[in-house]
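All remarks here apply to the structure that follows.
Left out: one protein chain. Kept in place: all the others.
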Amino acid sequence: MTQLPISADLIADRNAVHLEALEDDYGALGRKLARAGIDIDAVKAKVAGFSVAVPSWGAGRGGTRFAKFPIPGEPTNIHEKLEDCAVIQQLGRTTPRVSPHFPWDKVSDYKALREEAAALGLGFDAVNSNTFQDQPGQAHTYANGSLAAQDAATRAQAVDHNIECIEIGRQLGSKDITVWVGDGTNFPGQQDLGRSLDRYLEAASQVYAALPDDWRMLLEHKMFEPAFYSTVISDWGSSILAAQELGPKAKCLVDLGHHAPNVNIEQIVARLHRFGKLGGFHFNDSKYGDDDLDSGSINPHQLFLVFNELAEAELNPREGFNPSYMIDQSHNVTDPIESMLSSAETIAQCYAKAALVDRDALHGAQEANDTMMAFQTLRRAYNTDVAPILAMARLEAGGAIDVLEAYRLSQYRSRKAQERKAVGRGAGIV
Amino acid sequence: MTQLPISADLIADRNAVHLEALEDDYGALGRKLARAGIDIDAVKAKVAGFSVAVPSWGAGRGGTRFAKFPIPGEPTNIHEKLEDCAVIQQLGRTTPRVSPHFPWDKVSDYKALREEAAALGLGFDAVNSNTFQDQPGQAHTYANGSLAAQDAATRAQAVDHNIECIEIGRQLGSKDITVWVGDGTNFPGQQDLGRSLDRYLEAASQVYAALPDDWRMLLEHKMFEPAFYSTVISDWGSSILAAQELGPKAKCLVDLGHHAPNVNIEQIVARLHRFGKLGGFHFNDSKYGDDDLDSGSINPHQLFLVFNELAEAELNPREGFNPSYMIDQSHNVTDPIESMLSSAETIAQCYAKAALVDRDALHGAQEANDTMMAFQTLRRAYNTDVAPILAMARLEAGGAIDVLEAYRLSQYRSRKAQERKAVGRGAGIV
Amino acid sequence: MTQLPISADLIADRNAVHLEALEDDYGALGRKLARAGIDIDAVKAKVAGFSVAVPSWGAGRGGTRFAKFPIPGEPTNIHEKLEDCAVIQQLGRTTPRVSPHFPWDKVSDYKALREEAAALGLGFDAVNSNTFQDQPGQAHTYANGSLAAQDAATRAQAVDHNIECIEIGRQLGSKDITVWVGDGTNFPGQQDLGRSLDRYLEAASQVYAALPDDWRMLLEHKMFEPAFYSTVISDWGSSILAAQELGPKAKCLVDLGHHAPNVNIEQIVARLHRFGKLGGFHFNDSKYGDDDLDSGSINPHQLFLVFNELAEAELNPREGFNPSYMIDQSHNVTDPIESMLSSAETIAQCYAKAALVDRDALHGAQEANDTMMAFQTLRRAYNTDVAPILAMARLEAGGAIDVLEAYRLSQYRSRKAQERKAVGRGAGIV
Partner (left out) sequence: MTQLPISADLIADRNAVHLEALEDDYGALGRKLARAGIDIDAVKAKVAGFSVAVPSWGAGRGGTRFAKFPIPGEPTNIHEKLEDCAVIQQLGRTTPRVSPHFPWDKVSDYKALREEAAALGLGFDAVNSNTFQDQPGQAHTYANGSLAAQDAATRAQAVDHNIECIEIGRQLGSKDITVWVGDGTNFPGQQDLGRSLDRYLEAASQVYAALPDDWRMLLEHKMFEPAFYSTVISDWGSSILAAQELGPKAKCLVDLGHHAPNVNIEQIVARLHRFGKLGGFHFNDSKYGDDDLDSGSINPHQLFLVFNELAEAELNPREGFNPSYMIDQSHNVTDPIESMLSSAETIAQCYAKAALVDRDALHGAQEANDTMMAFQTLRRAYNTDVAPILAMARLEAGGAIDVLEAYRLSQYRSRKAQERKAVGRGAGIV
């Protein structure tokens, strides 16, 4: 039996209050779209089929090297994190899967954990390994790297940990492992830039060899942090070449905050798809570096352009199109549940807007070198306020028309603040 | 009685080994400089007068939000940190002052601390306040800002802390307080960009009012981190306007890693000097953000160009020239003592190279719009290997010709690893 | 008698076709806004009062140092440019003023030019001086700078040119002069960074002294290009300090493409307003450098955030609020008229969205440190599709509901292609 954390009555009551306004907005948008030859119900159905995973660690408050400011009622273990993720899915109906991280989410019984999640209406997405931190009792330090470390025993330990994550993932129903390593250097000369990649590839191929047939290994590149001079898989070029060497089950994962300033990320998405290696996304937003801000909070247009490429890729699948979507944010100044509710909605909005683009008009303008009309075709879709479509899809799926309002009225966090143990202050690392 | 941590015999023995080579190199460089009309001994004397402070916190291993990897023998309190700083000064003879940070370096008796430092051959530089972290028992959280916080009681608490730091600094013999706040936002709209600066200025003016007559208040700007959308004092423009409002004792401090990509930092130095507000530096290097790498490890030429501006400023002091110099680095992958020995030498090298620039030739070429010769004049100085000048100055001041060699031979760190208590693993913040 | 270039019948016919749909959309949006306590007609009236100037040079096709690809029917003199600008204003009703550039727009009779513009429904905005190019017969080259040049005669020539521009502007009815200089260096050492600013300030003060009482001098900063190592007025910090030295009639102009990567431009706007020096804008968009792309084409959310600051500034005028708005784009791949029609609409959309922000809710959330609700308040306004408001305002002012459609149907450009002389291929500069 599914036991959802928020009162169904509360949701229903608030939806009843909002229904008339929603129907008015939805009707008006429907007429507007119909004039452009678009069936709003078909778009709503498409949106209803869209989903994005949430990260278990995203349920806790994040921080920087300077400090972390916890909030009362934060989750401190995977069980509490699942409960929080269930709130997000119950209200928003776009986030049915949770992506776990090991060893942070280690438990003794993964079958039970899977059942616990199912009872909350949740499944599991990609598993994430952690070789960027040392754990108590660990034999070899990752201070000098993990899969790319100079020391063979350290590399073997990192390989073993990844294989263990795959094994856990099989029990949880995952089909992907996401591999991000912080390996790199802070000084010119610290490591040989060629040989460190050789070591990475050799170790990664051992992880790859342990993949079940229907699994994928998602390589996540990142320009910098924690390494500040060089990073072994620093950009999409390194990532795709590594994925090519590893084999067909290796794909590239794009985190929107892991790129150099000014880079055209939507073109990287198009390139990865063009060469058969687009594996998925870690959605977030950033202004400076890997800021891990809420998706679309800084540059919502860029997020739309990414989904525009995905819509094109779906129409033109070349070697297949099956990207994994996940939120990966650090909620330093908000209630993580609120941020993920808002972010999932923003992501789905961009998906919906991309679905509104008149592809025939776009392609026609492109073929005619009619730059202005090609641009206007995209911009018209971007400017459309698709909120009514998403709200109607949520309503029909049992979610809340106004997700933040319902969450606040539920007083979920203050109840948890009484039930859960307090999180210690994060004194920072400096 | 001064009690220095490294054996004087060890230093003398190694210096004896290196002396002949040094004299050969120094002699050759002296002849080369003499052909260009430069007296090497005069440059050596200038270099011998140069110094830069080290930060107490720099003596410990740093980290990122992902992890911190401690090393055996790290200092865990201000007494051990002073001892480590004494090693740096004893060997390198360029770092006679330590910059303390509160509450990290809090003790019950500051008079005793000052005497303890003096016995190690050290004095104190600028005091640093900390309003970017919450401390146990603190009445008001800095989660939403400190000097610029919306909440008046929080601002008052931050003001009081800064005034307490000034009071401590008076006891320690400091003359400057460096004020860096992390105040800012992660979301558009989170705070009003105008009113938050109003609050900052109002609170900062209360700190300013508590300054002794012969003190300065050094405002340190930073583009981002810990705030990732906006920061209240984000750039030199905000910093200098704030300093103008506060009054003549308020000056601007330049941290080399706190700027937007591609920015011309040496021009910012020139601008701050031009408008009478150049207060000092936090030296480090960076490739991406506030990476806090070793000074000059990434872009030594930029560091030279900064010192070239300082040499010009000294010749043309306008409203005075008295910048404070300090190292501010995060030693994530090295022994902090080694990094500060190496960094202090790099900084002094840039100072020495700037001193070698033929200013008459430079100014003549500038006046003649002879771009190539102006550039060559700078480049000739930059290309000069000034190591012999620094080594000879160190030797004459009682330091080591080869500082890293002497440090390693002393086995200081392994001795401390046996004496000192272990530092806990930094699990990261994420 | 006003003689507008596009047939009024054509506009009326097309408006009749679109009217019913517009009324439906406008009505639905009106109901939606009314539910949030906003009167759509009041917003429409506000939007109807908004305007932005267009640059005379923007009417021609732009290019890069590599090439320029002209289009048939491009204007080749100020008379043809005015005619094109009249098309933009006739259809869009947001761009009633043209900003001229000298010597490019030099004529023998400025009184006649002003009357010619008035007959086309146009007035004149800020005049722009040009000291970044040499003109035939010019006594002194700007190869080594203009207002900041080493050579006194060159500086005097640049001052005289600016004063001549003011004199022309008086005849044309302008009230502002925009001063942008490319002065800077390509090599470290090429010029002294302090003394070149001294020269700039001394020369600029001579221009300032020639300003009529009711004029302003708008200083435009730019990070780089044409100078690639340093630029004399490279950032808002240099700009505001220069404006402070010059006097109260000197203000700072913000071109959206003239900043370092990642910089928070809306905060710069807030800072300039806070310190009484916000003079105006050159609107465009960019992804990499001074790309001069169409306004809002790359980052429309940033443009909205700029207008959000302007809305706050208007409510909180401190030392006054009177910014000058202008488009400044390089139309390398589109018909310039289409780009300016589209850009003016985008800019007005951002103005309208900023007007929709519930300021009480925003300020309340800010005061309560309710980050999520503060953000949502902005985001709700940004997500609103304000196109019906703008279209209704245009319709009522005599413009076209669908400006691009009306322009294309008018076949204006192909008619001009037959009338006007061809523009030569731009072979590039390389």
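By letter and in written order, the chains are A, B and C; residue numbering begins at 1 in each of them.
Methods note: a residue touches a chain if its C-beta (ideal position, glycine included) is under 8 Å from a C-beta of that chain, and two chains touch if they have at least 3 such contacts.
Here the structure is a predicted model, which means the values were calculated and not measured.
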In the full complex, displayed partners of the excluded chain: A, B, C
Per the touch definition above, residue among B:333, B:354 or B:401 touching the missing chain: B:333
Among B:300, B:364 or B:398, the residue in touch with the chain that has been omitted: B:300
Identified contact with the non-displayed chain, of B:32, B:318 or B:415: B:32
Hidden partner chain, touching residue among C:121, C:173 or C:261: C:261
In chain A, positions touching the absent partner: 144, 150-151, 185-195, 197-198, 223-224, 229-230, 234-238, 240-241, 259-264, 266-268, 270-271, 273-275, 305, 308-309, 312-313, 316, 362-363, 365-367, 369, 371-372, 374-375, 377-379
Chain B residues touching the omitted chain (full complex): 21, 24-25, 27-29, 31-32, 35, 261-262, 264, 287-288, 294, 297-302, 333-335, 338-339, 342, 349, 371-373, 375-376, 379, 382-385, 387, 404
Residues in chain C touching the chain absent from view: 57, 62-69, 132-134, 136, 141-144, 182, 185-188, 190, 223-226, 228-229, 261, 286-289, 291-294, 297-298, 330, 332-334, 425-430
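We take it that only the chains that are shown with their structure count from here on.
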Interchain centroid distance [CA atoms averaged], chain B/chain C, Å: 42
In chain A, residues with contacts to at least two other chains: 261, 287-288, 294, 297-298, 333-334
